[in-house]
Every structure is written in structure tokens, then in C-alpha cells.
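What you see is the complex with one protein chain gone and the rest in place.
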Amino acid sequence: MSEPTTSAAAGTGHNAAAELLALYRSLVLIRRCEERLSTMFADGEVPGFIHLSIGQEAVSAGVMAALTPEDTIASTHRGHGHAIAKGLSLDGFFAELLARDTGLCRGRGGSMHVADMSVGMLGANGIVGAGLSIALGSALAHRTLKNDAIAVAFFGDGALAEGLMHECLNMAALWKLPLLFVCENNGWGEFLPTSRQLSFSLEGLAAAYGIPHVAIDGNDVAVVAAHAAHIVAEVRSEGPRILECLTTRVRGHFEGDAQKYRDPDELAALSERDPLGIAAGQLTAMGVGEAALSDITTEIAARIEAAVAAARAAPAPLFEAAMADVYTGAQIRQPARQGGV
Amino acid sequence: MSEPTTSAAAGTGHNAAAELLALYRSLVLIRRCEERLSTMFADGEVPGFIHLSIGQEAVSAGVMAALTPEDTIASTHRGHGHAIAKGLSLDGFFAELLARDTGLCRGRGGSMHVADMSVGMLGANGIVGAGLSIALGSALAHRTLKNDAIAVAFFGDGALAEGLMHECLNMAALWKLPLLFVCENNGWGEFLPTSRQLSFSLEGLAAAYGIPHVAIDGNDVAVVAAHAAHIVAEVRSEGPRILECLTTRVRGHFEGDAQKYRDPDELAALSERDPLGIAAGQLTAMGVGEAALSDITTEIAARIEAAVAAARAAPAPLFEAAMADVYTGAQIRQPARQGGV
Amino acid sequence: MAEMRYLRAINQALSDAMAADPSVILIGEDVAEAGGAFGASRGLRERFGAERVIDTPISEAALAGAAVGAALSGLRPVAEIMFMDFTTLVMDALVNQAAKARFMFGGQRSVPMVLRTPHGGGLGAGPQHSQCLEAWFAHVPGLKVVCPSDPASAYGLLRAAIADPDPVVFIEHKALYAMKGEVPDDLPVIPLGQAGILREGRDVSIVAYGAAVHTALTAATQLAEEGIEAEVVDLRSIQPWDEATVLASLSRTHHLVVVHEAVEAFGVGAEIVARMADIGFDELDGPILRVAAPFMPVPFSKGLETAYLPSPERVAAAVRRTLA
Partner (left out) sequence: MAEMRYLRAINQALSDAMAADPSVILIGEDVAEAGGAFGASRGLRERFGAERVIDTPISEAALAGAAVGAALSGLRPVAEIMFMDFTTLVMDALVNQAAKARFMFGGQRSVPMVLRTPHGGGLGAGPQHSQCLEAWFAHVPGLKVVCPSDPASAYGLLRAAIADPDPVVFIEHKALYAMKGEVPDDLPVIPLGQAGILREGRDVSIVAYGAAVHTALTAATQLAEEGIEAEVVDLRSIQPWDEATVLASLSRTHHLVVVHEAVEAFGVGAEIVARMADIGFDELDGPILRVAAPFMPVPFSKGLETAYLPSPERVAAAVRRTLA
């Protein structure tokens, strides 16, 4: 695979700065959403458990910048960033996390199942690895329907050990599907470093199937975007590719994880790799002023507050409506309601 | 991995001939058993469906020659050869295939489930790939129990596409288990060449996990035995290895398969690679007379006829005994018998 | 009316569905070039092309998951799993993905896929190639489960399953593939969820599905010689199932026997009995009995397997017992 020839970070002109600023906006949007959720989770306002993508925003922002609305993505338990960057309804997102009837999933899915089919976001997933085969099938559909779209499977490094990984890599390569595999390698699978879960590197595995693989700094959004633009074009015309993004899991496995199992020095060093810090630094070097950045932050904060306020005001979902939606448009028998009690 | 330094075929002395003759006996035993089953199957005497290992005998004979009785093997749907070479009771084998109460599985398993735990034969398997994780667990047990035994997983090239393959290769490498992977690569998975099922070679896949791999002529029993002796020793002391045996599926996927989907020339050429023919030729070249070979054949034929006769004379299994054996030694409730009818 | 084999009816339904809707594709092991391990898709690759009839590697989990992803992306995949016993490998795709997607994504999109698979014994195929596992799927909200007993319903139900917006597990019986039966010339679609009454009778209702329907019919013929008139209900769909038809029949006969080849314990029959023991309680003049497989794996030996499978004699005995 040839290397990308342009990079927003490498550029110096007006365009490069504008592109990076757009990516920065995406980073900030994801970060502020996650931080807002973190606060609300601590306040007991978000039920269930949530896995935040703080520290990994550049992967979502960079890859999604290369996709069209027709392209589809399948995501993971740590899916907020993917969903937000793919452009899912922000109101629908917060309403879902707060379990409202106006949520994208009408309060039935929550954090691990956010989805917005209208923008090709085929769903976060509570089952490690499951998104791989969903993306595989989506890519197959794109090719059969000849609609020029591609599918993207996001997965963590822990998912590399699942059998489905192998089956999907093999089939994607065999059928030359328009499928991009994006590994978010943050070094951890729950509470164990993936170095103790894996006897192989993704690079080595990729070589077996002959799928071109590249490993990049997943915390530099300019780098991610540049590679993604290049690779997505290849996937569209030639077939499967693997993009491995080296990144950082900042807030532990799930929100509330104290990460006692982690080296404090390692944790402390994470801030140096902060995707927002890196991008902000690059923008400053390009001459973008502090005000432009804080305007973005302010604007996004307002946008998020509006979504939160709307979600808070929204009604809770109704049980009967949920019951009626298990099958499509059918009045199905409800055992516990009819003869029963 | 270093190469084996001795080979029975390469040797010229008395020992080499004696060793090869012992391997030849194993080949003949498997072949004659399969042929006997083939006839009985055609006569309607063997129920269900059977997958014969004709053309692949050298893998079983050669690998099993390197194992101790404490070593365990997990096998496949095409498991007769493995079972016979591991030394399972021949009477129990034929009785099982003829569904008798004296069968190794008391007539409950049949061809796809022959097993003889007393010789470490953990079972043929009707589920492609399933033997892999059983062998993985067996290897783990050997290590935990520190009994110096190894486990061997046999599988076909079609099984390479199963997710379990990846999971087991990873775990075996990660934990350096005493586990030998033996792939019988006959080029086919049912009715489709595996070249159209796989985007990778086993060699390439093995490299990803850092598991030493060697591909050999699986139809030359001397070659298989020499490599197996060497590799089994490595597995016992160092950890997992992969032995890929290039071999030939002669009688189709299952007995009765007319193989119309196969190139007639390819089928006709199979006889040149006949493991028995190759070994017989080597023995002749070593000066072993025709009589010694035909003595083996005669003796084995008699042994098989005795097993067949015993099986034919044996009683059918009893339903009540089977019912009582679902759980260990328990008098369990039999729904259909008690209150029911 | 024309005579057609059960296997041919399935082949015809696949063919007609593919001709009617270009988004229907077939995917599975050996479904394309070989035309299916049992021949269900014979000729379809030649007719519809390799893009729509797809041979996969031996990777059940991924092929089933791919069907879900394809169904979410505009296709109507019909996946084949060669033996129902191998559905153990696709449970996640079916249960956690296909079944839940519509509901857990708030109704944004449905998953119009069919998973075809043959169940059942009688061929001496042993414990890992003979199981009837339909109860698992019927227990999963979001899945539909269908099991036709003859060529006409195999055709009609498969067309309905493929047209259905939701995931359907379509179960065929290996031992029925060669069965011949009358099929109406216009090949009607049979709606999911509707049972059929194959024989009317006033004394007892026998409810069955799949191959067990024929066991029930044979028992009914034997019972008629004793003057017992059994009504035989072919359930056809297991989820949703036609409890109205079963209740109506029970209300006429006041006695109920349920027959299937799956293991009795925690099997499909348990739900039918449990439901009727609630909403049909006042109609019951005798215990509701089940005739099904005992609690053991499907054995290989012919003798064991015959004793294992439900027989007309056991059905007749159950009828006599509930009438006693």
C-alpha cells in the first residue's frame, strides 16, 4: 500500500488549517459529550454502565471525515465517539443515554446500543467482536447493490482474540469486499493488558490474509484523517484494508473504574498524548488563534446543553409501545397480558 | 525450527526397514478397515454416513508413531485413521460402526464419534473445528497435572476458516502449551476446493502467532514419521507446533460421493500418491520382499474379519441402558416414561 | 394441483423469491456450486449468478452475522446452516443481533433475514447431526420460527418467511426432503403464525409440527379404527404460534396431546401445554399429554433411534390415557 500524499498537519495553507479545525470541532464535540455524560453518570442521571471514548476521539473524528453518509459503520461497546463523528442526532443521543422516548433507540438500548441508521451508524454493540460480521455483511450488501459505499468495522485490540475476527478477515480478503477494519489499539482489554491476551500483532495477522495494514498514531487526528482519506479510497476501489490506530484509554474500562491495576506513571503520561491537546497545538502552530478554538468549545457546550435539556424534558418510553415493536408492525400475542395477569 | 536429522526412508540399515515396516502395517490396517467399511456401507450394513480416510493414512500412522499412550488426540469427522493408529480397540471400533452394544460408544456415536479414552483418543467429532479446543484443554490439563504428555489436534484444511482455529492458535502460543496442531490438507472442504475458501496459507497464519510450522508430504509415511518424531519432542519440551500434511482425499467427502465436481485427471492422478504404494516401493527398495508385505496384509485381513464377525454377532444396544447413561450413575427422571406414555 | 417433493418445493420457493425480488440473496456453505448439501439451492447459482448465491468458507458465525449486516443494509439474505446442530455456532448473530436489532434500535430498521436449517433424526446421523433445537429460538423475543410438514406448506411458508420484515428461523426436516405431496398450481403463500387443521375429529386434539405431523396422522388413523376421532392440528409456525386455533380445537374436543420430535423436557410442547393449562383450563376433561423425545442425545444405532423417536403407537397410547 502506498502512503498518503497529503496530510492536514503537513499542509501549511489556509485549506489545511480549515480542515484541521473541522476535525478539531469533531474532537471537541466527542470530548464534551463524554465529559457531560461522565458528570451526569456520577450524578446518577445516566443509568446502566457506560464506556467512554475519552483519549480515543481522534480515531472517530479522523476516520469518519473520510466517509460519505452512505458508508456504514459497525461499532463497539465504546461507541459514542464513532456515533457522534458519523453524525448521529445529538438530541437523539442524549435522549437515549437518559432513557427517553425521544432517544434514538426510544430508551431501549442505551449507551451500548446507540445507533442511527439514517447516517449509516449500524449500532454500538455489547458483544465484543460482533460488529465485525455486521460490517462484513454490510460491505457485501454495498457490493451487491453496487452503491459505491463501503463499510467500516471498529473494534478494540481485545477483540482481536475473538474467533469472529479471523472469520471476517478471511472472508473480506477472499471476496475483496469494500470493508475497512479499524482497530483502536489502546493496549487494554478490560483489566488486563492485551499484550497478555495476544500472541500476535495485527500487522502479522493482516499479512497472513494479504490485507494491507498500517499502524498509525491514533491520537493525532491529522494523521488519522490523512491516512483514512487515502485508505478509504483504496477500500472503495480495491478491497479490504486494516487501519490500526495506537491510542489511549483514559478513563478506564467503564466509567467509575478506578484503574488501580494500572501504573500511575502510565496514567499520568496520558495527558501528553491527549488528542485535543495535540490538535490544538498544531492549530496554534498554523496560526489559528486561541479565540477560534474557544469559540468552538463554547458553541459545542451550548449545543450539548440544549440536547441535555431537551432530553431531560422528554417523556419516558411507554411499555406498551415497546411491547408492540418487537416484531414489525404486528399485533403480537403478549402472553403475560392476555390470559395471564 | 531445526529439521529432523533422521528419516526412516533415508536410513538404509535393518532398523530403518523394521521401522518402516511397522508404519506400513499401520497404513495397511487403516486402509483395510476403511475398505471393509466401504463394502459394508455399500451393503447397507453400516448405518448413517461415513467419511473415509483412504489416501490420508500416512498422516495418522506417521504422527501416532511418535506419541505415547498418555498423549491425547482430538479428531475430526474423518477420524477412523486417527483412532486406529492411536490403538483403539479394533473390536470396539467395528462393533461401534455396526451400532452394537459392544461398540466403543455402545452404538450411540457411530463413525463420527469413535473414541477410546483408554488410549488417549478423545473422540472423532461431527463439528468441524471442535476438536481444536478440546485438544487445547487437554494440553492445559497435561501441563497442570505435570504428566509430561502432549495433546494433538487433527483438523482438515476446511477447518482453517473456523473462528475457533484462531482462538486456539492464539491461546496455545500465548500459554506455550504442549499442543501439536496437525492439519490434513487435502485441498477440499466438502465440495469446494479450499483454495476458494481461504485467503491465507497455514504457513502464513502460523507465522502471525510465532508458532513454528512445517509443511510436508503427508502421503509419505516415512517423511511424516520422521518429522513427527522430531516435532513431538519439541512440543513436549518447548510448546506448540504446527505440522501441515499435504495429502489426498480419495473417496470423496463421504462414502457414496461420486465426486462429479472433481477433475477426472486429478482423480486419476491420485493413485501415484497412494501412501501404501509409496511405502511399499520404499520397502522394496530397501530389500524387503513381497512376501513380508503380503503377510502383513493377510494377517490384518484376518484380524479385521475377526472384528467384523464379533461385531456382527454382538447384541444391539438396549434403550434403557442408554437412557440411564445420560448422567453419571444417576437414576434420572424419564419424562416420557413416567407419568407420560 | 401438481405433485412436488418437499425439497423441490423449497428450491422453488427460493427461486421464485429471488426472481421476484433482486435483494434476495442466498449465502452458506456449499449452497452455490454444489447447490446445497441436501440440494435445496440446486440450479440457483446458474440462474441468478454467483453474486446472489454465495458459497462461504466453513465460518458459520461470520456468515450468520453477515446476514444480519446485509439485512440492515438493504438485502434480504437467506442463510443456510447445513445441520440445525451447527446453529450452536450462530447463536450470537441470531439472538443478540438479529432478534434484538429492531427493538433495541428503537424500531429504526428491521432485519429481514431467513436462516434455513434442517433438523431431525431418522437417518442414523448421530448425536451431533440430528437435533431439534427450535425451542431455543422460540424463547427469543424478536425471532420467528417456522417448521413446515409438507411440500405445500414448505413452499408457502418459505415465501412468507422471505417476505417477512423480521428474522425467521426456517426449519426443514431432513427425513421429509424426499416426501411427495400435492401443491396447488398457483403456489399460495401461507402466512406465518397460522396453524392448519389436517384432520377433523371430535374426541381429542393432537397438535404437532414438522415430521411429527405425520406421526400424529398415522396415530389418528389407528385410533379411528377404535372409534376415537382425533383432530390433527399442524402448527406450522412455532413462534408466533396459533393459539386461537389450538384453543378452538381443544374447546371442541376437551382433550389435548402435543407431539414433537424434539426432547420433551423444556421443549416446544411445554409452552403449548402451559398456555392451554391457563387459557384452556375450563375446557379440559383430561390431562394434557406430550409425546416427544426422551431426555437423551439422539443415538446413532437404528434400534435406539427408533425407540427414541415419537411413534404413532406412543401417540395413540397418550390419546387413550387422556381419554381414560
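Should a chain be cited, it is by its letter among A, B and C, assigned in written order, with residues numbered from 1 in that chain.
The criterion applied here is as follows: contacts are C-beta pairs under 8 Å (C-beta built on N, C-alpha and C of every residue); 3 or more make two chains touch, one makes a residue touch a chain.
Computed from a prediction, not measured in an experiment: that's the story for all the values here.
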| item | value |
| --- | --- |
| Interface partners of the hidden chain - shown chains only, full complex considered | A, B, C |
| Contact residue for the chain not shown (choose from C:Met91, C:Leu123 or C:Ile197) | C:Met91 |
| Touching residue (missing chain; options A:Leu20, A:Cys33, A:Val59 or A:Ala99) | A:Ala99 |
| Selected from A:Pro47, A:Gly256 or A:Gly329 as touching the chain missing from the view | A:Pro47 |
| Which residue of B:Val46, B:Val59 or B:Ala115 touches the chain not shown here | B:Ala115 |
| Chain not shown: contacting residue from C:Gly35, C:Gly142, C:Gly210 or C:Pro312 | C:Gly142 |
| Residue ranges of subunit C at the interface with the undisplayed chain | 85-89, 91-92, 95-96, 99-100, 103-104, 126-128, 133, 135-136, 138-142, 239, 262-263, 265-271, 273-274, 276-279, 281-282, 284, 286-290, 295-297, 299-300 |
| Touch list for subunit B against the chain that is not drawn | 72, 74, 96, 103-109, 113, 115-118, 122-123, 125-127, 130, 132-145, 147, 151, 163-164, 167-168, 170-171, 174, 322, 325-329, 332-333, 335, 338-340 |
| Residues in subunit A touching the chain absent from view | 47-49, 99-100, 105, 107-113, 125-129, 158-159, 161-163, 189-192, 196-198, 261, 316-317, 319, 322-323, 326, 332-337, 340-341 |
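The definition used in the following text is that only the chains that are shown with their structure count from here on.
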| item | value |
| --- | --- |
| Identity of the chain that, by mean CA position, is farthest from subunit B | A |
| Whole-Å separation of chain centres (CA-atom averages), subunit A against subunit C | 39 |
| Computed distance of Cα centres, subunit C from subunit B, in Å | 36 |
| Contacts with 2+ other chains: residues of subunit A | 163-164, 167, 170-171, 174 |
| Sites on subunit C at which at least two other chains make contact | 56-57, 59, 61-62 |
